[in-house]
Structures are given as C-alpha cells and as structure tokens.
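Questions regarding the structure given below will be posed in turn.
Here is chain A:
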Amino acid sequence: MKALVFERKMAKFAAAAVAGRIAPGRGAQVGPLSLQDIDEPELPGPGWVRVRPRLAGICGSDLATIDGHSSRYFEPIVSFPFVPGHEVVGELDDGRRVALVPILTCVTRDLPLCRWCGAGQPNLCEHTAFGHLEPGLQTGFCESTGGGWSIAFVAHESQLVAVPDDLSDDDAVMIEPTACAINAIEMARPGDTAIIGAGTIGILTLAAARLNRGLTNIVVAAKHPAQVALARKLGADRVVSPGELAATIRSRTHSMVVGDRLTGGCDNVIDCIGSEASLAQALSVVAPRGNVLLVGMPGSSTHLDLTPLWHRQTSLRGAYAYTPAHFQTAINLVRALRLGRLVSATYPLSRYREAIEHAANAGARGAVKIAFDLRSEKGR
Partner candidate 1 sequence: MKLTIRRPRLAFPYSAAPTPRHVAPLPEKRQTGIDYDTEWARSFPARVVRLAVLETVITPAMKVLASPERRGLDRLKDLADTDTERPAPVIFAANHHSHVDTPLLLSSMPEPWRHRMFVAAAADYFFTSRATSVASALALNAIPIERKRVSRRSADDAAELIGEGWSLLIYPEGGRSPDGWGQPFRGGAAYLALRCNVPVVPVHVEGTSRIMRKGAKRPSRSATRVTFGRPLWADEDEDSRRFAVRIERAVAALADETETDWYAARLRAHRDETPALSGPDAPSAWRRAWALGERGPKRPRPSSRRWPDLG
Partner candidate 2 sequence: MPRPGFVLDVDRSTPPLLFWHGEGFRLERLPAERTRVIYPPEPLDPLPHPDAAIRHALLHPLGDSKPLPELLFTGMKLTIAFDDISLPLPPMQRPDVRQRVIEAVLDLAAEAGVDDVHLIAALALHRRMTEAELRHAVGDRVYDAFAPTGHLYNMDAEDTDNMTFLGTTDQGEEVEIVKRAAESDLLVYVNINLVAMDGGWKSTATGLASYRSLRHHHNVRTLQHSRSLMDRHNSALHTSNWRMGKVLIDAGVKIFQIESTLNTDTFPPPFDFLMKREWEWTAKDRALFVGSSKSLARTPNRLARQIFHSIKAPHSMTSVQAGEVDAVHEETLRNVHRQQLVEVEGQTDVLTMGLPYIGPYNVNSIMNPILVMCLGLGYFFNLYRGKPLVREGGVLIMSHPTPWEFHPVHHPSYIDFFEQVLSETTDPVRIEAEFEKDFAEDEWYRHLYRTSYAYHGVHPFYMWYWGAHALQHLGRVIIVGGDPRSVRRLGFMAASTMTDAFEMASDVVGRTPTITHLHAPPLLLADVK
C-alpha cells in the first residue's frame, strides 16, 4: 500500500530542521518523510474498521513536524514510523463517508476511562501513551493506526462521524480543523477579541467566532492580501497587517501606551500562529485579566518575558483539539459557510514534496488549505 511515512532518522531529522529554516516546507526534500510501499495496518481489535481516505489535509502541525521544528514534548506520545494525516474524510468498506475524530483516547485504547474521557473531554485524555496501541496522541502520529496520507488506515468506531450527503469531500475535510476552531472559540470570554494570523486556523477561528455572541470588535491580523480579503468576507470588524495590530487595538480600546505595550487591550487574543513573535505580540495587546488563547501549535522553544502575564493577571491558555461533540457543530458551520471553498489545491501522494511546499507557503501563494487527494490513487 502506498503511504507517506515519517521515520525516526536523526540525521534526516537534523537535515530537515536546517532545510525548514532556509525555506518553509523544504524539510520534505531531505527529511525523514518519504513515499513508501508498506503493509496495511492490522485491525487492532474489535470495534476497529478500515478507512480509505478520500481527502487528507495538510495541517500546520504536520508542517512543523516535517520541517523539524516541532517540540520534543511529543517524543513520548508519538510512535515511529508513522503515517501522518489527521484531517481526513474517508469511506468505509460499506461506502459510508466519514470524517475522522483523530484523537486516540481511552476508548480506542481499550482502557478504563480516565478522568477526562469520563467527563466528556477526551482531548485531554491522560492515556495517549498507554494501552494496546503504540503511543500516539492522534491518528496520524501513531504507528498502530496509520494515517490519512495513505491508501488506508484503521480507526475505532468512536472516532468516526458520518458526513451528511450534502457536504462535498472538500467541505468534509474542513470539519476537523473547524472543530478545532470551535473548541478555541468556546474558551474565549465575552469582550473585544483579536485573532493573530489568518491561515487555516485563523480564518476558521474567525468563522467560528460568530458562534460566540459575546465576542465583540473582532480584529484580525493578516499578512497576505488573499487572507485579508477572506477575513473581511468572513465578517471581521477590522483586518490589519500584523505591524498595525497594536495601534489598531490601542485606538479601538482607547488605551494608553507605556513603553511599547498597551495599558489596556483586548479581552481575548487568539494566537493562531504559535510563534514566539506572535505570542509576544499577543501578550503585549491583551487587556489586564485578559485571555490569551494559544490555538496554533507553538514551536519547540519559546523565550517569553512573563512579567506582563504576572503583573496584569492575564491568562495564557492552550486550546487543543476538540471533542466529538464539536464535530456536529463544525458540520453545521461548514455547511452554513461553505467552508469547502477554503481547500485551495489538492495533490496526489506522489507529488507530496510540492504539496508540502505549497502548504508551507499557502498564505503567500494565496491559498488556505492544501490536501492530498486519494480518491484516484491506484490500489484503493
């Protein structure tokens, strides 16, 4: 079976880290990701089914992994070699279309429910490294399950959400990232809101913001012209370039300036980039007792001055993944806003290097979501 495989090869990993620093997405050329012919994964037990992906998106966390700058934090909760791909719409043997909820929780691992899985918040599951599966926080990072960037992988029934017929594959592949955005937006408090970044996550967070009526004065910092246009279309109150964000928030919140930071600021700053710079910016424009939400996956190491966090009693909170419940909301949002149009290009597996480079430069190239199209791959 054809699949893109990510192996544990330290030399290649280092090469990818260097290449990724030179140009985003370049890690695919030299790194530990390669197109291989491997065996289809075995079904790990009862309740598991085989899924044949139709479309599989390329996520920011995938790119970070490929370019070698994801955190070593993940080392114990992934298992090599793995097949990436967790934004998946696929079909079952019986032809039903499903979207994948990729988190691998206690249920899938055949373990007694941990505290969080029991409380309906499986994204916080404590057992992602245990049970009868190899470690892996999600499908796409776990050796046992395979992943979306292949002809087939296995999934637990609890991981599957039926895709209504009126949604296209393009729409369906956007369900998973949309659920992610919805989870983040639910964590926001009522008040003025800034969204830093207008890549897939930024745009979807903006789209999801309409679900939280408490959010006012939504300002989006977008770098590229296409992102600016899209953010305007999706109802941002203001779209500015990242350099203008602080000044805009200052005048919209009528705050003063001391040194280079605002005395007031936004009640919510949602960082959809996760870089050191974006986090620092988020902390400099958040209001006292405000809320910085980290939706974009942060880089491997971050040096931040936390004094403002302490002094202004702001909270810095991660927003990881979703629960299956979010998938239902996401389906409605995707349908309402026809979010499938955000899929800008699809590639066959064989052109994975191009695909990854395109995804890494999506903003600059006027694209949003890049996905692998597996519908016409041979051997399905």
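Convention: a contact is a pair of C-beta atoms (placed from the backbone, for glycine too) under 8 Å apart; a residue touches a chain by one contact, two chains touch by 3 or more; residues count from 1.
If you want to know what made the cut, all candidates are chains of the complex that A comes from, given by their letters.
Because the structure is a prediction, the values reported are computed rather than measured.
> Only one of 1 or 2 touches chain A in this complex; which?
2
> Report the residues of chain A in contact with candidate 2 in the complex, numbered from low to high.
The touching residues are 238, 240, 244, 247-248, 250-251, 254-257.
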